[in-house]
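The next block holds one structure in the form of structure tokens; read it before the comments.
The complex appears here without one of its protein chains, the remainder shown in place.
And then subunit A:
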Amino acid sequence: MVRERETPKQQQQVSYTVEQLVAVNPYNPDILPDLENYVNEQVSSQTYSLDANLCLLRLYQFEPERMSTQIVARILVKALMAMPAPDFSLCLFLIPERVQMEEQFKTLIVLSHYLETGRFRQFWDEAAKNCHIVEAVPGFEQAIQTYAIHVLSLTYQKIPRPVLAEAINIEGLSLDKFLEHQAANSGWILEKGHGRGQLIVLPRNEFNHPELKKIAADSVPLEHITRIFPILG
């Protein structure tokens, strides 16, 4: 029933990038240091890889003695910056409860909670009280502002200036400059609100302008039509 397979030639030694390692050989305790370095690289070069970070969190799960809470905290901050994607929750699913009880993680969870529930004023207040955590990761502020604008764009056609200001934590002259920049590059329009101040008109999309919603639900992918070509032909 069985015969011996010929022995394969010796595999040539190739150096793999971290992404390749994660794709090809993820269940391997030896790549843990590479993955940790990669987290630090993501922080300093403002890049991000969910798959690599999940891979590392899994390895920490398999060998808890090797877990570095500092690296885990950095992963969580990067995950926060990926909102609205649910990456922060995905990471929490892999971190043991007793680790999540530590002060720095409790703070991060609170920050995530504020962002998940649209409480931007409370978020920026709390972030200011914990700048040592958030300033350690470059690009944090901009990432959260991008998320804030994303949620606002889902919700508002026209938004009063104070509401926007609170959400992105920019006021006064800086806000004026910011609005000018967005008007020039992202299609924002600045209007006069009825008596009370500025009104910002956000770009049109299918979520704040329902008439733009394509009736994509009833379109049929070409792949499915090809199945009946023999019949039609």
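Convention: a contact is a pair of C-beta atoms (placed from the backbone, for glycine too) under 8 Å apart; a residue touches a chain by one contact, two chains touch by 3 or more; residues count from 1.
Here is the rule we go by: contacts and distances are computed from a predicted model.
**Q** Assign the chain not included in the display its UniProt protein name, restricting the answer to "Serine/threonine-protein phosphatase 2A 55 kDa regulatory subunit B", "Eukaryotic translation initiation factor 3 subunit L", "Superoxide dismutase" or "Trafficking protein particle complex subunit 2-like protein".
**A** The missing chain's protein name, per its UniProt entry, is "Eukaryotic translation initiation factor 3 subunit L".
**Q** Among A:Ala136, A:Leu154 or A:Ile189, single out the residue that touches the unshown chain.
**A** Here the residue in touch with the unshown chain is A:Leu154.
**Q** Which parts of subunit A are in contact with the chain that was left out?
**A** These residues of subunit A touch the chain that is not shown: 1-5, 26-29, 50-51, 54-55, 57-58, 61-65, 84-86, 89-90, 92-94, 96-97, 113, 116-121, 151-152, 154-160, 163, 193, 199, 207-210, 217-220, 224-225, 227-228, 231.
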